[in-house]
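With one protein chain held back, the other chains of the complex are shown just where they sit.
Up next, chain A:
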Amino acid sequence: MKKKTGSKTLVTLTTTALALSLLAGCGGNNSNGNKGSAGPEGESNSAVKTDGNAAAAADTGIDTSKKVELQFYMLGDAPKDLPVIQDEINKMAQEDLNATVKFNYTSWTDWDQKYKLLLSSGQAIDLIFTADWTQYQSYAKRGAFLAIDDLLPKAAPELQKFVPETMWEDVKVDGKIYTVPATYKEYVTNGFVYREDLRKKYNLPAPTDLASYEAYMDGIAKNEPDLMPMSLNSDVGNNLHYIYTELNKMVGALPYGMGVKYESPTTVYSYWGSDEQKEELKTMKRWADKGFIPKNVLNIKDTMQDPITSGKAASMFGDNPTRYNDMKMKISTTHPDWELAYYPFGKTTGYATPVHPIHNGFAIPKSSKNPERALAFYQKLVLDKRYNQLTQYGIEGKNYTVEDGYYKLVGTSTSNGFTREGMNGWAWRNPEFMLFDKGFDGVKAIFEELDKIQKPDLFLGFAEDYTSYQAEKAALEQVEKQYLFPLEAGLVADVDKGLETFMQKAKQAGLDKIQAEWTKQWNAYTAEKGIK
């Protein structure tokens, strides 16, 4: 009898132990996930470890005696051939820096949530992409990144020299450098994109400003009733409102209905509720009434470019030169009889701002275990031609060839495992090593035109600190979506009354407090940078 109980206990104990180990296994997996997946590459390369040390130590002033694996994070989707490229890079990095790199990608789906989680969960990351549209300034301000001022001369002295002093100055947040800016100069300012063949066919005016654009769409609506005059989707804030304000010489895509004109950057006013805004909303109402803006625009989930390339829409209110060129190239192969044309807003407004250095960069998060090595590796990525071209264009001969100095993709974009800039390496572009597609000459022509009227970007260097009005900000964003978006899409019958409701709700959410605080910060910024 006694023996029986004993064996029972044993069974129970074993079961418990098993269950426990299962639980432990689950927990362990989570924290070690990175290490586990990184294993094989590290092993295969450990042979060259010793002689790599000496070279690295001579190259940079950092301690490379311990072999490390760097975690590299980029947005978007990884190219198919990434493992091959990564192996190649690691062979070199092992030798130069006694380090290997794991390139990680977030995919474009919900990238913003993933990005936030990567930074706030405390996961060990050594290098991460930064941009104005990933909220670099506010993350830097809140301490998500490591200040690299002191690290630069030690770990990446050449990179420090390579990037112009003014750019280092521009990316500073509260007087510290948190990101390595890209030095490639481009324009991401908008311009009208329209079907030139249809314009010729019906003898319509070429869009050069708001009035002529409207006239162009009038003509399209009259002559091609089945065609959408303009391509739109539910993001009316970015695709109607901010393009409208860019055309109206706002200093940038300002939040909370703030208004700052490029000519007078120190004068801050409330755009919301102003006559200027009423004018915008009435224009949109008119466009909606004329059928330019679809009635269900807020439920459309297409991309902006697809309707153009597939011939469903005749124009786009605004897009940047590079994307316009992509559409043009696509159309030239699928519908050679169509013709796409572009008119940059710079020619209307009289100035164009090249991208601010903050627009593309790489930062070292606070959670990094090897900041020195990470920076040294990033220097290699930018300044070493082998590293740079390998990660931008893939393997020469296999992924691309160079013809008359032009980049040429081998095969098609679907068959090739690494297309041009397949790793989304916008941030480590090095103008000296860059290869361009022949079709890119069109973009270069636009850039040259804009170069003549270029003026510096005043807005992006501004790092907003919203900790004191975070609750109001979240509440206001809701009000905006619920009451302002329908107005901006011309869906509300009575514009004046709709605007009144919106303003009342916005004030309730704390608009005044936000605007006052933002104005204070903006004034401090313009004073600090000497903007007049």
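Keep this in mind: contacts are C-beta pairs under 8 Å (C-beta built on N, C-alpha and C of every residue); 3 or more make two chains touch, one makes a residue touch a chain; residues count from 1.
Here is the rule we use: contacts and distances are computed from a predicted model.
Of "Chemotaxis protein CheW", "Multifunctional fusion protein", "Carbohydrate ABC transporter membrane protein 1, CUT1 family" or "FtsX-like permease family protein", only "Carbohydrate ABC transporter membrane protein 1, CUT1 family" is the UniProt protein name of the chain excluded from the display.
For the chain missing from the display, the contacting residue among A:234, A:270 or A:322 is A:234, taking the whole complex into account.
Listed residues A:274, A:296, A:310 or A:523: the one in touch with the omitted chain is A:296. Contact with the omitted chain, checked across A:345, A:377 or A:485, is made by A:485.
Here the missing chain is touched by one residue of A:409, A:475 or A:503, and it is A:475. In the full complex, chain A contacts the hidden chain through residues 5, 8-9, 12-13, 15-16, 19-20, 23, 27, 112-113, 116, 119-120, 139, 142-144, 234-235, 294-296, 298-299, 301, 366, 466-467, 470-479, 481-486, 491, 505, 508-510.
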